[in-house]
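All protein chains but one are shown at their positions in the complex.
The letters A, B, C and D name the chains in turn, as written, and every chain counts its residues from 1.
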Amino acid sequence: MESTMPVLILAIPLFTFLLLGLLGKFMQRGMAGVIGTSAMGITLVLSYITAFTYFFSGNPLFISAGGDRLQAVIFNTVWLQFTPDQIDAAGQIVKHGLAIKLGFLLDSISAMMLVVITTISFMVHLYSNGYMRDHHGVCEKGFQRFFAYLSLFSFSMLGLVVATNIFQMYIFWELVGASSYLLIGFYYTKPSAVSASKKAFIVTRFADLGFLIGILILSYYTGTFNFTELTSVPVEGLNDVYAVSAGTAEHIRSIFADSKAPLFMGASVMTWALVLIFMGGMGKSAMMPLHIWLPDAMEGPTPVSALIHAATMVVAGVYLVARLFPLFLMQTSALDIVTVVGAVTALYAAMVACAQIDIKRVLAFSTISQIAFMMVSLGVTRIAHTDALGHEVHEGLGYMASMFHLFTHAMFKALLFLGAGALIHAIGSNDYTAMHGLRKYMPVTHWTFLIGCLAIAGIIPFAGFFSKDEILTACFGHSTVWAIWMTLVAGLTAFYMFRLYFLIFWWKEHKVHGEHVPHDQPWTMTLPLIILAAISCVAGFVPFGNLVTWNGHPITGAGFFTNLDNLNWNVAVISLCVAIIGILVAMKMYRKENPLPEKMRSALPRLWDWCHHRFYWDELYMFITHKIIFDRVCKPIAWFDRHVIDGTMDSFATMTNRLSVAIKGLQSGRIQNYVWVYLLGALVLAVVTMLCVL
Amino acid sequence: MESVGSIIAYVVIALSIIIFSVLAVTTRKILRAATYLLFALFATAAIYFSLDYEFLGAVQIAVYAGGIVVLFVFSILLTSHPGDNSARLASKKRVSGLIAAIAMLLVSGYVLISRCIGVAEPAMQSIDMQKVGATLMGTGHGEYLLPFEAISVLLLACIIGGIVVARKR
Amino acid sequence: MFSNILIYFVLIPLLMLAGLGISRNVKQIRAVAVVGSTALIALSVYLLVDYLGQRAAGNEAEMLYTGSWSWFTPLNINLSVGVDGISIAMLILSSFILFTGSFASWKIDQPKEFFLWLILLSTGVYGFFISIDIFTMFMFYEVALIPMYLLIGVWGSGKKNYSAMKLTLMLMGGSAFLMLGLIGIYYHSAPAGQPLTWNLLEIAHNNAISTGWQHFLFPMTFVGFGVLGAMFPFHTWSPDGHASAPTAVSMLHAGVLMKLGGYGCFRVSMYLMPEAANDLAWIFLILTGISVVYGAFSACVQTDLKYINAYSSVSHCGLVLFAILMINTTAMTGAIMQMLSHGLMTALFFALIGMIYGRTHTRDIHEMGGMMQILPYLSVCYVIAGFASLGLPGLSGFVAEMTIFVGSFEQGMIDYLGGAGSLRLVFTIIACCSIVITAVYILRVVGKLLLGPVHDDHHRQLTDATWWERLSTATLIICVAAIGCFPNFFEQLIRFTFNPEFFRALAANVPVLN
Amino acid sequence: MEKTMLCYLIPSLIMFCCGVYGFITRKNMIAILISLELMLNSVDINFVVFNRFLFPGSMEGMFFTLFAIAIAAAETALAIAIIINVFRSVKNVDVEEVSKMKF
Partner (left out) sequence: MDYSQFLAMKQEIGLLIVFLLVFLYDTFMPKKALNGTSVFTCVVFAIYTALCFCCCMTDTWATTFSGMYATSPAIAAIKNILNVGALIVLIQSCKWANSDEQVVRRGEFYELLLATLFGMYLMISARHFLLFVIGLESASLPLAAMVAFNKNRYESHEASIKYLLTAVFSSAVFMMGLSFVYALAGSLYYTDIYCAISTQPSAMLVLALAFVLAGMGFKLSLVPFHLWTADVYQGAPTVVTSYLSVISKGSAAFALLVMMVQAFGLVYSQVWEWMLYALIILTITVGNLFAMRQRNMKRFLAFSSVSQAGYIMLGIIAMNATGMASLMYYILVYVFSNLAAFGVISAIENNCGKVDMDDYNGLYRTNPRLSVAMMLAMFSLAGIPPFAGFFSKFFIFTGAIQQGSTAIYVLVLIALINTIISLYYYLLVVKAMFINTENGCVIAPFKSACSERLGLWISVAGILLLGIVSCFYNSLLELCQTYGIF
């Protein structure tokens, strides 16, 4: 495969960013939107072609003779050479030095992510053309900036998923963090937005610290950053230079397998490395306890939330674990941590989502919960074994399920966010208390939103059903406890989503204030909703088992209905039932205005309070950062610096000055004193010298 | 064993040196101080004589006693009224003076005693004026033509300096 | 003598001084400054190209363009010049910062005197970087220090007298130790019976300084240069000094002068006394490791923009010395990169702070807010500088820090696994933490100063950057981005310096990995 | 009893110390000058004594004394001129008066 197209996929958004960023203020605002959207459109097409080529062209670069999907390094250039290559006398490279390369790694998950990112991004671009205008169709201030940021984000996210090595991933990881920061703080005059953006950046930065240290440990032991070498999957590169040097894979495997690495606090250093890397993922993917930034991030414009904080960036953590999955497989204790973190987060986020008023926050917590599903799914993945019920479980089913859910979730969550955006745009508020009963006024939004809710609740045949079913199957394959846990969370998901749905669109009739009647938005905004709704309906049938697996080896066939064929109906029925129960409860409580919710709230006041206040995590963080780190660390250090260190330096001067004043009496102005000092000085000099010398 | 006469002469000389020195710096009448100085200088001259340096003794009397002390007397008469007593010393000052003097005495005394104890007076042939003159005018080793010339410049400069300073304007 | 290109790095500033001496009005003064600094940029870029050409042609000499002219012959003092990749990098840095600094002081009072001092300072800087004779090096070093006093004292603000004096005295205190160290090196520069020398390369080749003497001389020189490199606890001149200095001076000082410290530590202390460096590194590792975190924490609570930046410089420059002490090729490369990067971005910071201060007459972040609405250009530049500082990929900070961390960690692991203790490892991880703290204080400033609602309505009348300010900041941003985007170019430029001989002394006690 | 060298040196030393004491304690400048004369004189004695007792063959000590006397005379002359000068200015010769410049 030529490298032109991949390069363009990265270059077009970057170029658009620079163009809009530097020259944006010289162009009309609307123009910027057009440029940004069309550029994204081109990228979308290119990505689709690339993905299609990868999956279906049958090119031997991408698929082996045995039908296994391969990793293909399309291009890879050295960006920063840390340690030089070792060259033997003959001029041959014996061992590659450590280097950050920028490249394009095409394999099943990156191809899939290309599709996801460009699709959602394009939708969001399109949508933003309508969203970022006021009711008279005049573009908001900063329109160009907005599109510039979107392009920057798209570029970074694309760079992240196609990274050929972990350091490239880290680079783009930081860049998506920065674009996220910029976009959350887009309304920079709003103090809440500013602090939210700051929070997001700093929390993820903290997580990235772990990521970085993890990378350092990993690369020290393996001697490479390259995914192809790290994950030991055979590669067919365009150029031999980028191919795995002989023995590297064995070397890495031996480090992991033979416990060549030393122990640290009872665990292998490699486990630590993976856990630290996962910590980076936790930050980006808002896993507990690093989740606190995501709800606040909803301060950003809603399309941004859809793109970054629902569909793409937040799944980077999942993607990261998936990327390094073969390594995780060799250190299952790390996988266990992934599982636990995921499961706890899933339940937590679902509970909190039940008690939020701001619709975007509900969606945010739902996002956290769903990503936690993906994490759990990865965490429970093991290779070929029999499950608790005695069934043979497919190799790496959880991995596939996780990716599948990532894909479907991106679609329906983007849909939900964009729908929410339409609502907010129409109502001018984020709270459902200002909405209620909108179904008549905004039919398109209503129906698409409903599809989204059904998808996330896991109702057959919408997309979420299939992916969630696979996840639960994988869980059952690993541990019944986690499986039941996750099933309950799935039920809770259905409940809170439909609570939201009913509270927005039903509950009671909408009160129209003045002439302002809520209505569906212009086509730029509804079109993406419709498209995404359509995708949510059919995405469940994409044969992921055939396309995306941990080792490239297909576990299902390629047909359109294979997903249905391969369903584990035991699990499917359970999950469906749970989901329907959740929906019914929600319907009972929220379809019409009734005192039931109020009763329940007063019945369990403590629970409501905790959920509503997100279990007081924010307060805890505020306490730690402000009261402890700021007040008890930074301020004392600054004080110490000014008063002790600087004080010492100053005191040298003061002491010299004091001394100078103290001895001024020596110069008394009296000749006789002078002579006295003179003589005694000479005598003391003599006596001291005598004592020393003689 | 020395003759009794010379010992008595020595004791007189030594005592007068000590006594007149002490008196010269302790008396409260300045004119008396000058007088005591004169006696001390005479005693010094006596030492020179007793050590067989007659020429030096003569110079001492001529220059020091004759010249310098007269100068002192003139200047005293110029600057103070006869009969003026200087005020009593502040005890602090006296103590510091004593400290310095005694320290000097102890240190130098120790040094002298440690080094020079028991050196007897060797025989020496007396120095005739011929030799003194030749040495003063000679250029060889231990001869002093150059210092002799040099000190003339010093004296000239001091004369000029004295004139300039003492001149009214 | 004049056939050597390096001499012109000193000659051009001297000509500029002469030009300033005869210029009669502001326009001529500016013309001299701009023409001269442009010429210096051109010269350094030409040098870079030619240098790379020579390297590509296979010239493997340690230093290129070497030249030596006898000066104080009986003492073996020569005017020896020569450059390698590191020096060239530093020369380019200096040229760009001088250039932008000239523009940043477009409207300064008493321009003639100001530029005279500024150019004198840069003469010292250039001389320092081209010298390979430690006497001349030291001389130029001190030439560069003293103009600071007047620049801050006359053109500064706030408690300028105190700061100027403190800065000068502390730096001179450092150079007192340095002078002793250098003279000591001279007297041990050659084996008995051979002529002594001040020449860096010869001293290194002679390798005659006994370990015992190294243990004495290394701390002297390292502390001496370290004071200028803002090493804890000798950094306290930096906050006050920077806070009081006028814009261009802060730029030049933080941007270039503080690099003299790092460069000197590297070139003199480490290069000439590797054994002692190896033995005593732990002391300074602790100090610099503290610098890194401590500076960052201190920056978190400051409210004066310049103080924030000064403390951040303490942190970043601490990282430079920290990396140098790792005695690891990668980390040292990173240190040089960090010098470049910090020089540029800190100059950018100070330029921007100066420009903002010139408009608002305050530097207290509590008295400002919402500048993004009023001064969008400057604010955007500030954000970019901030991103560079907190290590955003694509800007220079990231590559430098990552190189350092990778190298330090590698050395830390080598030490740890080789039984040489875990100090390097632990401090590397501590230093890594600074990336978080840096983010905290940078974003705090950005949030308080630039974003949010306008704090003071009087500020609404302010006007955005003028053309010379735009030129100055844009140049710096382009440089920062250039390093950030194409790091390998600089990395390779620098790396050639670290020839194996440099590490000769360390080979014995470093276990080879795998 | 024999007259050893010390017999001469000690009185000379005492003379010197008296000079020191006088210099430090006297208020009248001329008295101070007198003290100085004592000190110089004591030095002269020292030279002569050393010459006589230790190196009787040479005359260096003696000649040093000879020149020292001349120097002392010059010093005294100049000193008296200056003291008179000061007297004209401040109308007395009290050494305590001339301590305006200090610290």
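Keep in mind that, in the parts below, contacts are C-beta pairs under 8 Å (C-beta built on N, C-alpha and C of every residue); 3 or more make two chains touch, one makes a residue touch a chain.
Quick caveat: nothing in here was measured; it's all calculated off a predicted structure.
**Student:** What are the shown chains that the omitted chain is in contact with?
**Tutor:** Looking at the complete complex, the unshown chain comes into contact with A, B, C, D.
**Student:** Just to verify: which one of C:186, C:218 or C:490 makes contact with the chain not shown?
**Tutor:** C:186
**Student:** One chain is left out of this view; which of B:62, B:77, B:90 or B:137 touches it in the full complex?
**Tutor:** Candidates B:62, B:77, B:90 or B:137; residue touching the omitted chain: B:137.
**Student:** Can you say which of A:28, A:480 or A:667 touches the chain missing from this structure?
**Tutor:** Answer from the full complex: A:667 touches the omitted chain.
**Student:** Which parts of chain D are in contact with the chain that was left out?
**Tutor:** Listed in rising order, the touching residues are 16, 19, 23, 29, 32-33, 36, 39-40, 42-43, 46-47, 50-51, 54-55, 58, 60-61, 63-64, 67-68, 71, 74-75, 78-79, 81-83, 85-86, 89-90, 95, 98-103.
**Student:** On chain A, what residues meet the omitted chain?
**Tutor:** 656-657, 659-661, 663-664, 666-667, 669, 671, 673-675, 677-683, 685-686, 688-690, 692-694
**Student:** Using the touch rule from the top, list residues of chain B that touch the missing partner.
**Tutor:** Residues touching the hidden chain, for chain B, are 107-108, 110-112, 114-116, 137-147, 150-151, 153-154, 156-158, 160-165, 167, 169.
Here, only the chains that are shown with their structure count from here on.
**Student:** Consider the two chain pairs A-B and A-C; indicate the one with the greater count of contacting C-beta pairs.
**Tutor:** Pair with the higher count of C-beta contacts: A-C.
**Student:** Which integer distance in Å separates the CA centroid of chain C from that of chain D?
**Tutor:** Chain C and chain D have C-alpha centres separated by 64 Å.
**Student:** Please tell me the distance, in whole Å, between the geometric centres of chain A and chain B computed from their C-alpha atoms.
**Tutor:** The separation of the two C-alpha centroids amounts to 102 Å.
**Student:** So how far apart, in whole Å, are chain B and chain D when each is placed at the average of its C-alpha atoms?
**Tutor:** Chain centres of chain B and chain D, defined by C-alpha means, are spaced 6 Å apart.
**Student:** Mind pulling the residue numbers of chain B that touch at least two other chains?
**Tutor:** Correct list: 93, 96-97, 100, 104.
**Student:** Note the residues in chain D that touch 2 or more other chains, in rising order.
**Tutor:** 20, 23-25
**Student:** Where on chain B does chain D make contact in their complex?
**Tutor:** Contacts found on chain B: 1-2, 6-7, 10, 13-14, 17-18, 21-22, 24-26, 30, 33-34, 37, 40-41, 44, 47-48, 51-53, 56, 59-60, 63-64, 67-68, 71-72, 74-76, 78-80, 86-87, 89, 93-94, 96-98, 100-102, 104-105, 108-109, 112-113, 116-124, 127, 131-132, 135-136, 142, 144, 147, 151, 154-155, 158-159, 161-163, 165-166, 168.
**Student:** Applying the document's contact rule, which stretches of chain D touch chain B when the two form their complex?
**Tutor:** Where chain D meets chain B, its residues are 1-28, 30-31, 33-35, 37-38, 41, 44-45, 48-49, 52-54, 56, 58-60, 62-63, 65-67, 69-78, 80-85, 87-88, 92-93.
**Student:** Under the touch definition given earlier, write down the residues of chain A that touch chain D in their complex.
**Tutor:** 664-665, 667-672, 675-676, 679
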